[in-house]
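Some chains omitted; the rest stay in position.
By written order: A and B. Residues from 1 in each chain.
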Amino acid sequence: MDFELSEKGQDFYNRVCQFMKDEIEPIEADYFRELHSLDNPWVVLPVIEELKAKAKAQGLWNMFLPKSDLGAGLSNADYAVIAEQTGRSFIAPEIFNCNAPDTGNMEVLYYYGSEEQQERWLKPLLAGEIRSAFCMTEPDVASSDATNMEATATIEGDEVVLNGRKWWSTGIGHPNCQVLIFMGLTDPDANRHQRHSMVVVPKDTPGVKVERMLKVFGDEDAPHGHGEVSFDNVRLPKSAIIKAPGAGFEIAQGRLGPGRVHHCMRAIGAAERALEKMIRRANSREAFGKPLSKLGGNPDIIARARMNIEQARLLTLKTAWLLDTKGVGGALSEVSQIKAVVPEMLCTIVDQAIQMHGGGGVSDDHELAAMYGAARSLRLADGPDEVHRAMVARLELAKYR
Amino acid sequence: MDFELSEKGQDFYNRVCQFMKDEIEPIEADYFRELHSLDNPWVVLPVIEELKAKAKAQGLWNMFLPKSDLGAGLSNADYAVIAEQTGRSFIAPEIFNCNAPDTGNMEVLYYYGSEEQQERWLKPLLAGEIRSAFCMTEPDVASSDATNMEATATIEGDEVVLNGRKWWSTGIGHPNCQVLIFMGLTDPDANRHQRHSMVVVPKDTPGVKVERMLKVFGDEDAPHGHGEVSFDNVRLPKSAIIKAPGAGFEIAQGRLGPGRVHHCMRAIGAAERALEKMIRRANSREAFGKPLSKLGGNPDIIARARMNIEQARLLTLKTAWLLDTKGVGGALSEVSQIKAVVPEMLCTIVDQAIQMHGGGGVSDDHELAAMYGAARSLRLADGPDEVHRAMVARLELAKYR
């Protein structure tokens, strides 16, 4: 048993931490102040491109691609702790070109994309020149059960025709977003998991329309945002289909494991940041003649936060290690477990950090309300907690049947 | 033992319910759509004044003033269930002239105000012509311990001079807000609870400045809002002091009990509305071939919501009855209990309603994210949960000492 990083992983980790401390932390507050002062916040401020260039120059770039020559060549386990660090900041993931949903989209194109798709879309994504969105969830059906999906990707001759409505297409508001990956029903008569296809859709294709940007607890999350998108007879050549018609679920499955580890590790980084804020506040704020840290149940809250973060991190690291050593099939339960455990844990800790900050906690003075919105939506994004727990239970029950 | 309303209370209750159903519910969505479409949402839309006039004409007006000839003359217990109904809507309280913080301010002026103060401010408040704010909490100190308060109300000759910074002054953004009640330190050498004074401050007095409007989970809550307000050598005649210098805590104490009952009963109404939304969603949305209401732990969640609402309501009603029959002194523990119990209960239920609505729950499609913001801030407004539980514990521990 060994809980340490590989030598290479440790080196990247150290450099990412240093970069966060030297380059990102000092400018973050100013960045958001400037962004929020704009009439149109759907822009990339220059500082972002500057930092991207710096990170790229230092090789702190595309670190998420496991063991690939295109990225840093890190294992999932080694990358995990880096993702945790980037999760401490709302802007860090983009600066390292490690932000969702581009990471998942790049993985899809890397593992399943045609040469043409890779040339046209993967290359500029890896270069950080463009961004992308993922169009899967639909407003009119419970997406927790993906077979409900009603949008269609119909084959007509040499073309594939897309129709339907998607929402929570994160990143679609970003000015650099140029491509979407769309999932839709192709063959309703095929086997349950061979009915859907994934299609690469240039954002400017006729028939693609961003109907509105959704708010999360009152915040549009510019400049990336979350769009509701209609597809009205969107026609593309069949070559826009990824891998093959009906391969949608297979691809989604492969995209899943690492993506959840990334999400969860970033969430753990956010939890650490919330805990840090909570502790700093508890140490510095006084009431009834004592620092909050000595009042009532506050030490208990801090201790439980620490214990829950530690446990959630270890579970996520083990999941990453299972993906590295046994593949997705060897981590089925764990991938669901972390998705059920981590966002709930994060919500609780951010909520407690809010409470420790008093009235200021619900305002935008301490970044905590925004963190809460992001944390809370994680309990729904990529399937609600309930679906993941149901999966864990199913696998447990099968052990003794 | 009798859990029914008085005949008079029942009559008012029935008429309020009918008014809510006939007049308020049908226009609420349109009202917010119009408001949110405005560049400047700090306005009173005409529909509000129309409905206020209708409610006033029907005598559904100022129902909060217990047993007073100025209002409906209801007991706290009878009014409580009416407050619950108005809590189902963000706009109903204003329409019945029963909205915070005006209710508390009117009570203060009614019980402690001079004739002059009553003539100048209470009358137009009772008429719904103007609105008011309450300036107590401060950004720089833990207001959970009110003796921390740093703002001053210094007597200089015939004048009282106000200095300091207050925040979470709710209602101060409202275009009709014309008067503030300010609390500040007058005599640091007096007994601990005789140091502070309450002062009536016309909003346009020189030196009063709204520094900014605070957001609650990203929402400014226009048109009433929550302001951060600076007081810079604000000079007023001594007659602006309510009751007497040093009477601030005594007045605050009297204002407390009924105000908390109102807040809590409105919160219970909100919880009922969230539960209704949760159930409607559970009955109508399907996943995995079943309505959500039949899936997993959802029935348990609904049952627990019902049981927790029922219990919290009964505790609040009993508190109202204690205020009616024994006064504030006979309900010390209960007034703290409801403040600790109800907002926490509401947060949990709104959160579960969000979860039941999937991704839409965190957006502004179902009103739930806004309800959450309001609910969450209730756990801090008027003292954090922790302070109320500490009070309850102190009274318990004293029983066996």
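Operating definition for what follows: a contact is a pair of C-beta atoms (placed from the backbone, for glycine too) under 8 Å apart; a residue touches a chain by one contact, two chains touch by 3 or more.
Keep in mind it's a predicted model, so treat the numbers as computed, not measured.
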Where 2 copies are displayed, count of copies in the complete assembly: 4
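As a working rule, only the chains that are shown with their structure count from here on.
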Distance between the centres, which are taken as Cα means, of chain B and chain A, whole angstrom: 38
Complex contact set, residues of chain A against chain B: 137, 139, 142-145, 148, 167-168, 214-219, 285-288, 292, 295-298, 351, 354-355, 358-364, 369-370, 372-373, 376-377, 379-381, 384-386, 389-390
